[in-house]
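Before anything else, here's the structure in question.
The complex is shown incomplete by one protein chain, all other protein chains being positioned as in the whole.
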Amino acid sequence: MSNLKIPALAGLLGDFGSKNFNWNKIRQVANPEIIVAFTLFTILMFIAIFGQFIQTHDPMQGDLLKRFTPPGSEGYLLGSDHLGRDLWSRMVDGLQWSMACAMTANLLNLFIGSTLGLLAAEKPGMLRIVINQLVYTLQSFPGLVILICVVVVVGQGFMTLVMTLGLLSWVVYMRVVYAEASSLFQREYVQAARLAGVSRWSIMFGHVLPGVRASLFVIFAFHFAGLLIAESALSFLGLGAPLGVPTWGNMLAESRQYMIRAPWMLIVPAGAIVTAVVTMNLVGDGIASLSRKKGRSIDV
Amino acid sequence: MSSSSEVNSNKIDKRLNNASLIGPFIPFIQQFTRLLVLLFMVTTLLFFMLRLAGDPALVLAGNDASPEQLAAIRAQYGLDKPLVIQYFNYMMNLVQGDFGKSLASGEPAMGKVLTMLPATLLIAGLAMLISIIIAIPLGAWLGFKPERPDRRAVSGIIFIFQGVPGFVTALIFIQVFAVNLRLLPSLGMEWGTIEYINFFADFSIPIPIPSKTWILPSCSLAWFLMPSLTRVVAANTSEAMREDYIRTARAGGASGKSVLWRHALPNALLGAAALIGTQFAFLMGGAVITETIFAWPGIGWLLIESTQTLDFPVVQALAFCIAILVFIVNAITELSFQFLDPRLRSKGN
Partner (left out) sequence: MINITSESVVEVDNLSLEFLSSAGNLMALKGVSLNIKKGEIVGIVGESGSGKSVTAMNLLQLLPKTKINIPTGSISVLKRNVAEMTEEQLQVLRGAEIAMIFQEPMTALNPVLRVKDQINDILLRHKKISQNEAEEVSIGLLRDMKISDPQRVYESFPHELSGGMRQRVMIAMAFSCSPKLIVADEPTTALDVTVQAQILSLLKERAKKTETSVLLITHDLAVVAQLCDRVYVMYKGEFVEEGETRQVIGSASHPYTKALLNSLPEGKKPKSRLATIEDSLSNNSEELKINNKIISSTNKHKTILEIINGSIEYPKDYNVFGSPISFHKAVDQVTLTLEEGKTFALVGESGCGKTSLANSIVGLNQLSSGEIRYKGRNIKEQTPEVRREIQIVFQDPQSSLDPRWPVWKIMTEPLTVKQNPTSKELRIKASELCEMVGLESQFIDRLPHEFSGGQRQRIAIGRALSVRPKLLVLDEPTSALDVSVQAQILNLLLDLQDEFNLSYFFISHDVAVVKHISDMVAVMYQSKVVEMGEAIEVLTAPKHEYTKTLMSSVPTLDTE
């Protein structure tokens, strides 16, 4: 009824770099939660990129005389661990590791999941059956169990972690793309394009892929959070990062023996994980609410 | 005007069409075929992956075994034959229900898994129960009037809870309840005293007595499901509140309470039931971590243990067992769907 013409960030992101990109439009639609989300996200990205310059100590080098220093004393911002290493610097290293790992795996997931989703959605046939069986397999089997097996087999390390996460956890993308693309392929404008003789690739890239783009942004953020959790869980179990590499999962595993003596060894990495995950969830929620607004402005 | 109702009716028709696919018979056979393909894929994949990972003969004989001992063990277990033949033999045994013997202890692999299974089912069941008991009323309360300040505050807290990974929760629980407050034990499992109920002379069922050791593991595991379930119930409820039949109910003079509990919630729970089904596989993944942290002797703990020692018959049996478990839970969810949604119920008849 009301004629709100609110462009969505999801749509605007597509214009990034072009002359249509408009900060004013973004300011119009942003609510406080979205501003908080993107501020936190910017801070995280800043730390991840410029980590080396804000570390106060060498994250690997410990001072055994200064073991278990509580946070805020003797130059240790967040305290020190059982080997006298600086927790702040280790946390920054952990952030870099987690972000790099989740980002790479996520891009891989995005590519595999949306390709398979599109292919399966286009028309019924053998390809759809095979892809659905693959999804069913990955879905009805705890992802973590497969990951554990793979990591045990191939060994620990950054590449192993990224590849296993990247190749095995794309189901969420596939399911969403499949569901949305299936409905888009039934839309009348796609049918009209088909009747006019437009080729299947033009339809896919011209109508269907742009139609699922907003959802892809949303999943990317939420899935990023999921991958952060998976990565730290694997490290925690001793299956992700090699021992000694300062990652949040490893830090949590180390903290277990010193729970009474140095609770901050638990609190620092736990807080870091929660902050990162909540930030990504907030970003996902923000993008989702923006694209909902856009959807509504189209509907009226 | 008329178009909007057309769209609505299309939506419903689509749901019914999907529903006819999960009617009682067709889907069961389809799903069963899918399960068989799934089991085949998983066992095959695991067989070759685990063989690539290490030599079972080495595991059996130990690292300091002589080449002669190794050869003897290889011959005894048929490990000297080509990999394809080994695979064939393995699959033949599998079809007959023989999963082989544990390389670590020599017990039948499946038997070992099945003795560990009840402990996992116990915390998984408790975790689900806790999640449902908390999530449904809380989600209904949140979704009824989501714009109120108190609801927004609680939603915010749930949102942050959702961002706390289950294993971090487990560690925090241990820190708070076991280390700081010394209220609850953090490790191990007790069945309590086991009582038997005799039905017939030689048939009895063990009834475990609840023990304090159950609390932390099941609460931690519940954390994997509870926040997302709450959010889904809340979202579904607030969506149902916008439906036309709610307007009809209000125009008929229904009170707020009756609108929520009688009209909105039953519709909202249909979506939540689907989530419980799909999240069970995720919950089993959570069980692996939770059991490791609490040294809870279930199949998750066994999985870590046996993958690290390359006890591959046990890993295989575990994979098999988990896949079937997930299948059963999904089947139950679908049945409950049919029970909850009359549109599906009448399709089935």
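Should a chain be cited, it is by its letter among A and B, assigned in written order, with residues numbered from 1 in that chain.
Please note the rule applied: a contact is a pair of C-beta atoms (placed from the backbone, for glycine too) under 8 Å apart; a residue touches a chain by one contact, two chains touch by 3 or more.
What you see is a predicted model, and the numbers here were worked out from it, not measured in a lab.
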Which residue of B:Val95, B:Leu181 or B:Ala251 touches the chain not shown here:
B:Ala251
Touch with the missing chain holds, among A:Gly166, A:Gly211 or A:Pro263, for A:Gly211
Give me the chain B residues in contact with the hidden chain, please.
1-9, 12, 16, 20, 25-26, 29-30, 147, 243-245, 247-256, 258, 262-263, 266-267, 270, 340-343, 346
Extract the touching residues of chain A with respect to the undisplayed chain.
1-2, 4-6, 11, 187-189, 191-199, 202, 206-207, 210-211, 297-300
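To be clear about the criterion, only the chains that are shown with their structure count from here on.
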Of all residues in chain B, those that touch chain A in their complex:
34, 37-38, 41-42, 46, 49-50, 52-53, 159-160, 162-165, 167-168, 171-172, 174-175, 179, 278, 281-282, 284-286, 288-289, 292, 303-304, 307-308, 310, 315, 318-319, 322-323, 326-327, 330
In the complex, go through chain A and note every residue touching chain B.
133, 136-137, 139-145, 148-150, 152-154, 225, 229, 232-233, 236-237, 252, 255-256, 259-260, 263, 266, 270, 273-274, 277-278, 281-282, 285
